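Yeah, one chain of the complex is gone here, protein chain that is, but the others are all in their spots.
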Amino acid sequence: MTRRPPILSILIALIGAAFFLVPLIATFNFSLRMKRGELSFAAYRSVFESDTFLSVLSFSAVASLMAIVLGILIVVPTAYWVRLRLPRMRPVIEFLSLMPLIIPPVVLVFGYVRIYGTSSILPLTMTQMGTNILLVIGYVVLSIPYMYRAIDNGMASIDIATLTEAAESLGASRLRTIAVVIFPNVQSAIVSGAFLTFSISMGEFVITSLLNRPAFGPYLVQMGQDFAYQPSALAIMAFVFTWVCMVLMELFATRKPGQRLLPWFVRRTVQKGKL
Amino acid sequence: MPFLLFALLFLILPVLYLVNGAFQTPDGRYSLETMLSLSAPEIASSYLLSIQLSLASAAMGTVFGLVLGYTLLLGGLPGWVRRAFMTFSGVASNFAGVPLAFAFIATLGRLGLVTLVLRDIFGINIYAAGFTLFSFWGLALTYLYFQLPLMVLMITPALEGLRPEWREAAESLGASRKQYLTRVALPLLAPSVLGCFLLLFANAFGTLATIYALTSANFPVVPIVLFQQIRGNVLYNPNLGYALAVGMILIMGLTNTLYFILRRRAERWQK
Partner (left out) sequence: MSFLTLTNINKSFGANTVVRDLDLTVNTGEFVSVLGPSGCGKTTVLRMIAGFETPSSGSIRVDGTDVTALPASRRKIGMVFQAYALFPNMSVRENVAFGLKIVGMSRAQIDARVSEMLDLISLGHLADRYPYQMSGGQQQRVALARALAPRPNLLLLDEPLSALDAQIRTSLRDDIRRIQQELGITTIFVTHDQEEALSISDRVVVMHKGRADQIGSPAQIYNHPSTGFVANFVGKLNTFDAMASGTDSVAVAGQNIAGLRSTAMPPGTPITVALRPEALSLARRPGDDLSLPGRVLTSSFLGSVIRAQIEIAGQSVSVDMFNRSDAVLPVVGEQTEVWFARHDVLILREVSP
């Protein structure tokens, strides 16, 4: 390969970096200007001091965690069974798991409010609790494509069938096999999928808003209509939150069972040792 | 199996319900009337606007993402630059919705930093020149913030699949760099690039929150119209809402089907 100084490459990378960074810098800068004539974290303070902020945040966090738990309970046994016993079902299950990417959330929730609305057989939206359940279900549906892929990849990297046979030949029951052998081995994949689910549902707007839940997404929109500087502060916080979720997701997705949580420390020392 | 029951209740039934409703008139008669009323001027123009906006943002995302991805992977840049962009792309492609709208208001809104810097330092008043963030191109540019990194992430495997031997083989047969690009690399990337374009299109087509927060629901793309319909029945015909939803499913289904066909084709070559 010729090692020409890649001026064009550098230029393109700089333009790309500018496109990515300028909005963040601008937003951060804007978020600091709440007090006239000085830069301060007043906008952030004002956000944190609001009771609404804390209440919507905890509502969204609880709903998201419930969605994660429900998602795991639905996806893990399914992925396991499909790999182990029903490989013929695989195309069907995969298609179903990808359907939420094809059906926009606004369409999905439209169906929900009609089917589970006031005059239906299962009127979930009649009660607060029922609506909350429907919200969590909506979050689960949105996260299924990612959750299924993360967990299925995790199972692909270990030999599920042989592990199960090995556990059963040693006398373990099926439930015990899942709990003691399979689950720990795909734990990282599950956690990885969980962080993605968390980042999707925390700020979800469409389903949340149409189900009229007091959660973070609708709160954000309201803030955008009522205030000038707080939205920027919230945008920066949301970006940092997304970043943390993605880094943790990536970390767990590539982590092997038994590996330390911060693999790059280990890798670096190994490389040094080699040299 | 719990998954099948779950999918039946919360994926398939809602869709079937909407499809069923879309082929009925408000008085319960099965008819194509409702679906055909999608061609009414205000509905058709919503679809047109949605498709145009999705096409524009997907086209920009595809072209710029391909150029950036190619530069990062094959442009001879140091590894840390590539890794930094990849990590950032992972975050930015998930940074959509309401916060993204806020960020662009702070950047290119009437009082946004870039707007002010351009006006006060460079003497270019983009708002006086007719630009507003809440217009078609303002929205397309905002979408680009998640479309571009998504393209970079999705095209990376295809770019990595371009084996260096192919370039060397072409060179040894006398091909210039340009001839290699136009005759080997681009044809090889074409199915992947088209596939990514379709996914970006679908991604933009379904986007609601960003546009809602940016324009306070005053930009009549299909998701916004449907959202308003669910909120307050602005169409005075619930079945038209069903038809609107089914229209969206059809467009999304078509793009995704095409995408899978193209991906098949691309995978065949990557062996």
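Should a chain be cited, it is by its letter among A and B, assigned in written order, with residues numbered from 1 in that chain.
Here, contacts are C-beta pairs under 8 Å (C-beta built on N, C-alpha and C of every residue); 3 or more make two chains touch, one makes a residue touch a chain.
Just so we're clear, the structure is a prediction, and the values are computed from it rather than from any experiment.
Enquirer: Identify the residue among B:A22, B:I43, B:L188 or B:L262 that touches the chain left out of the display.
Expert: The single option touching the absent chain is B:L188.
Enquirer: Would you indicate which residue among B:D27, B:E42 or B:E165 is in contact with the undisplayed chain?
Expert: Candidates B:D27, B:E42 or B:E165; residue touching the omitted chain: B:E165.
Enquirer: Just one of B:A175, B:A217 or B:L258 touches the chain that is missing; which is it?
Expert: Hidden-chain contact among the options goes to B:A175.
Enquirer: On chain B, where is the contact patch with the chain that was removed from view?
Expert: These residues touch the chain not displayed: 163, 165-166, 168-176, 179, 183-184, 187-188, 268-271.
As a convention for this text, only the chains that are shown with their structure count from here on.
Enquirer: Sort out for me which residues of chain B touch chain A in the complex.
Expert: Chain B residues touching chain A: 1-4, 6-7, 10-11, 13-15, 17-18, 21, 64, 67-68, 71-72, 75-77, 81, 85, 87-88, 90-92, 94-95, 97-107, 112-114, 144-145, 148-149, 164, 202, 205-206, 208-209, 212-213, 216, 223, 226-227, 230-231, 241-242, 245, 248-249, 252-253, 256.
Enquirer: In the complex of these two chains, what residues of chain A are touching chain B?
Expert: Counting only chain A, the residues touching chain B are 1, 3-4, 6, 8-10, 12-13, 16-17, 19-20, 22-27, 29-31, 73-75, 77-78, 81, 93, 96, 98-115, 137-138, 140-141, 196, 199-200, 203-206, 210, 217, 220-221, 224-225, 231-232, 234-235, 238-239, 242-243, 245-247, 250.
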